[in-house]
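Subset of chains shown; positions unchanged.
For clarity, chains are labelled A and B in written order, and residue numbers in each chain start from 1.
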Amino acid sequence: MRISLNGNTHEVAAENLADALHALDYGEAIIATAVNGRFVPAAQRRECKLTDGDEIEVVAPMQGG
Amino acid sequence: MRLYDIELDSRLLLGTARYPSPAVLADAIRASGTQLVTMSLRRESGMQRDGQAFWGMIRDLGVRVLPNTAGCHTVKEAVTTAHMAREVFGTSWIKLEVIGDADTLQPDVFGLVEAARLLSEEGFEVFPYTTEDLVVAERLLGAGCRVLMPWGAPIGSARGLNNVYGLRALRAHFPDVPLIVDAGIGVPSHAAAAMELGYEAVLLNTAVAEAGDPVRMAGAFAKAVEAGRLAYQAQPLEPRDMAAPSTPVVGMASLG
């Protein structure tokens, strides 16, 4: 299955968001996620099934004004 | 100063972007005495994890964080970003930016009011980045905001207070709402002037981060904000057109 993560295309075997994040090395990182422009809380990442072409955003704290 | 039931001693809010290095940022935060810094959310790579390191550094400084929605041009982007921020930063405070124009980075006051309402209803405590427009302010308060953050001038412009008259009118109109000048401040005298108008606090970033010596500049702003606040409390003189001698005229010796 091909998904987009932060604008880059990845081929992943994972069926849900939690597994995909694991596969893509996020481990225990402090991040927030959205799929196709909708926020997915951490507690719901496992239930969040992925389908081909999904666009995932993974963000973390950064400099800001 | 009380913002959404949190008491803060420092009236200087500081942004965390554009510093020459993380170490300089950390020193500037300390020098500023700030208790509240702004941060953003940006894409994180699983390999590089820049954000993890940065977030760790900020947490170690012991300051409260005000996440922003910088760069969002739509209500949807801003609301989604706010939700992500609440989870990551563990706070319901959000500096709400809905940008309406790429040149001036000015607020889209229509999107702003709508996003503020949606977020307030979901329990966020919204700090809206707005203009000095009184009617917009009224709507933001109606939407649930209990703090307002009008701009001084466009973000990063260092121009100071473009419309002192408008900012003064806003203060007069809402004597009980915490007002914070956000954006456009360039030098400490601008910050002091904002505080002398009776504003509760000042939020700035570029003026410190891009100064030749950011740490020293952070200390300068800390003092200026305190100076302006004290002056407001101490009831300054009104300017007048004529001179008035300070030294008494009576008792002058006749030496002519």
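By definition in this document, a contact is a pair of C-beta atoms (placed from the backbone, for glycine too) under 8 Å apart; a residue touches a chain by one contact, two chains touch by 3 or more.
Keep in mind that what you see is a predicted model, and the values were worked out from it rather than measured.
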item: Copy-number formula (whole complex, one representative of each chain type shown); value: A x4, B x4
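We take it that only the chains that are shown with their structure count from here on.
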item: Chain A and chain B, separation of their C-alpha mean positions in angstrom; value: 33
item: Footprint of chain A on chain B - complex, ascending; value: 15-19, 25, 38-47, 49-52, 54-55, 58, 65, 67-68, 70, 76, 80, 83-85, 87-89, 155-156, 205-206
item: Interfacial residue positions of chain A with respect to chain B in the complex; value: 6-7, 21, 24-27, 29-34, 37-39, 41-42, 57-65
